[in-house]
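A single structure is presented below for examination.
The other protein chains are all here in position, but one chain of the complex has been omitted.
Chain lettering (A and B) follows the sequence in which the chains are written, and residue indices restart at 1 in each chain.
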Amino acid sequence: MTQTRAGFTKAQLLEFYRQMLLIRRFEERAAEMYTRGKVRGFLHLYIGEEAIAVGTMAALDPADYIVTHYRDHGHALARGIPSKSIMAELFGKVTGTSRGKGGSMHIYDVSKNFMGGYAIVGGQMPIAAGLALSARYKNENRIAVVFFGDGALNEGEFHETLNLASLWKLPVLFYLENNLYGMGDTIDNTYAGGRDVSRAATHYRIPARQVDGMNVQEVYGAVRDVTASIRKGNGPFFLEALTYRFRGHSMADPANYRSKEELASWMKRDPVPTLRIQLLDMAVPKAELEAIEQGVEQEINEAVDFADKSADPDPSDLYRDIEADSVSATHS
Amino acid sequence: MPEMTFREAIRKGLTEAMDGDQKVFLMGEDIGAYGGSYAVTAGFLEKYGPIRVRDTPISESAIVGTGVGAAMGGLRPIVEIMTINFSLLAMDQIVNHAVKVRSMSAGAAHVPMVMRTVTGGGAGLAATHSQSLEGWYATVPGMKVVIPSTPADALGLLRTALQDEDPVLFCEHALLYGTRGEVPAKPYTIPFGKARIARQGKDVTLVGNARMVHVALQAADELAQRGVQAEVIDLRTLRPLDVETVATSVKKTHRCLIIDEAWKTGAIGTYLAFRVQQEAFDTLDAPIAHIGGEDVPMPYARNLEQLAIPSVQTVLKALKDQIGV
Partner (left out) sequence: MASEVVMPQLGYDMKEGRIVKWLIAEGAPVKRGQGIAEIETDKANVELEAFGEGVLRKIIVPEGQTVPVGKLIGYITAPNEALPAEIPTTAPTAQPSQVPQPTQAQSPASQPAVQQQPSAPAAQGEVRASPLARKLAQDKGVDINRVTGTGPGGRVVEKDVEAYAQQPKATPQPAAPTALPVTAQAPVVQGDRIVELSRMRQAIARLTVASKMTIPHFYVSADVSMGDAMELRRQINSSLESNQPRVSVNDLLIKACTLAVQKYPNFNASFKDNKLEMHGSINIAIAIALEGEGLIVPAVLDCGNKSLLQIAAASKDLIDRAQQQKLHDQEYSAGTFAISNLGMFDIESFIAIIHPPQSAVLAVGQVRKTPVVKGDQIVVGQVMKMTLSSDHRVNDGAAAAVFIAHLKRLLEHPVTLLM
């Protein structure tokens, strides 16, 4: 396999491209399905931030625990959770990742150590610390990665968890996806510490690093580096990926609090077309990219079709999976 | 049968769990070097070491949340929230996460975690340290709320809690740690959702939990001197709630008074009253009566505090005024 600049093989880059495109198309279709009433509740789109999920998951070990927030489709898809299971979950179908009980904000796949999307800002942080504690307690060679947005910086659970994880040298990667907005307000209005948020981590003696979240190769490299440090037993690391969501906070949000100029300047750095151009520059035949694009289109069509045709949960599922007894009663 | 204090019974249950399963560990504020603010875990750090007896910063949400994650990762954490008043700082982890993980993951992940905490008033600690909030948690599906009144029950229920695959809130009344009682030497457990008939009678049913069981028993002594035979029921768990045992008793006695230490408004006993009247309406010879803590922030002064918590006197008065016995 030929090596490209920065040591990526062509196959790796093509796979990055495929995954980022998969997330992009998945969410575009999810948005469409939301407008048609097929998807209910809240739908928070990750569009614009795909390079983070894809670069990160590629750099992690399958045994590592992933804990994330409610903007979780990108992480789930990049982790390899089947798109049809996620789409079915969005549709509230029994074939979904949580049998239709969780919806967009609560994607789980424990078989892939994807330990859930958590919909209370900051609530996921100590849970990741606990998973890291269990790994260390059992002498397992794995770490926990917890994604959170800049809004979480102002939650008590953020500070409590960084403090505890640092004291106990827990193998956890605190992964800030800084898209500059917590719902509709800017980080400048809501966080007193300034744009250098790494100080929030270094204050607790957790090493910190920043990465361009719009560049999948750089994300991959940074995650490789910082996880190597964590795996050596040095305790937690704080990684800040700078990014931007191209859409509103949720489907109901036209994002009027941001200027069109700001959005346009970030969209110029859209990771999906950027990587496409890079691949063409590397003399990857256009037909090869188009084959990937068609494959993604087909996968998403199949995911929507699968979700649409899947059955609703049985009414008896209302009482299922609430307590151990209710599970064993239905499982046995 | 050996006799021990409530504190010793809890300590015995914890010791058994620590000795029996390496996956069990303790985590909480001042449980190690200090020995626990109610001295339950004194000596544990020396015996089990700092990996399994973990002193934490004063960070209730991180303590409970880390317990949630550790339990999801295959451990069996016992987290200590120093008092139930401080559980409010961890309410997000308890209510939004600990009891939701199983459902949101369709049963793929679960949280076998025991949260020990101290409840109740009466020790002059005023408004922020005297609350009985266990009833709030008992309204949450997926939660189990245990609240023993005797050393024997404390041990038997703790053993059950430690075997449970889901979060259990284990509430220990602050004023009961020093009380003594007989504890069977033979291994036993006490199932959740099974109330205990603490005293048999045929004329009126008194229902309580934790320290209110002792208040009810004293009131029953007084009633006996007047020839009224009260049956006293100890709920032992607020969720699951044993409606059946209470309803069966009321069908026999036709009269019922439920006692909560928690604020009377929204107290779990008021819900129990509703359930019992559904079951036993045609057998009732009086409205189901209820008394609870007065609807006030707990005052500090001794005389005021005594007025705010149900006592033998208020129980007897309620029986006379509301039921006519």
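What we mean here is this: a contact is a pair of C-beta atoms (placed from the backbone, for glycine too) under 8 Å apart; a residue touches a chain by one contact, two chains touch by 3 or more.
Everything numeric here is computed off the predicted structure, so don't read it as measured data.
When the whole complex is considered, the residue among A:Thr9, A:Thr35 or A:Ser265 that touches the unshown chain is A:Thr35. Touch with the chain omitted from the figure is made, among B:Tyr34, B:Tyr188 or B:Phe281, by B:Phe281. When the whole complex is considered, the residue among B:Arg159, B:His254 or B:Arg275 that touches the unshown chain is B:His254.
For chain B, the residues touching the chain absent from view are 254, 281-286, 321-324. In the full complex, the hidden chain is touched by chain A at residues 28-29, 31-32, 34-37, 40-42, 250-254, 256.
Here is the rule we use: only the chains that are shown with their structure count from here on.
We define each chain's centre as the mean of its Cα atoms; on that basis chain A and chain B are separated by 40 Å. By the touch criterion given at the top, residues 25, 51, 54, 56-57, 59, 61-75, 77, 89, 92-93, 96-97, 101-110, 141-142, 144, 164-166 of chain B touch chain A in their complex. The part of chain A that touches chain B in the complex is made up of residues 65, 67, 97-99, 101-102, 106, 108-111, 115-116, 118, 120, 122-123, 125-135, 137-138, 144, 156-157, 160-161, 163-164, 167-168, 320-324, 327, 331.
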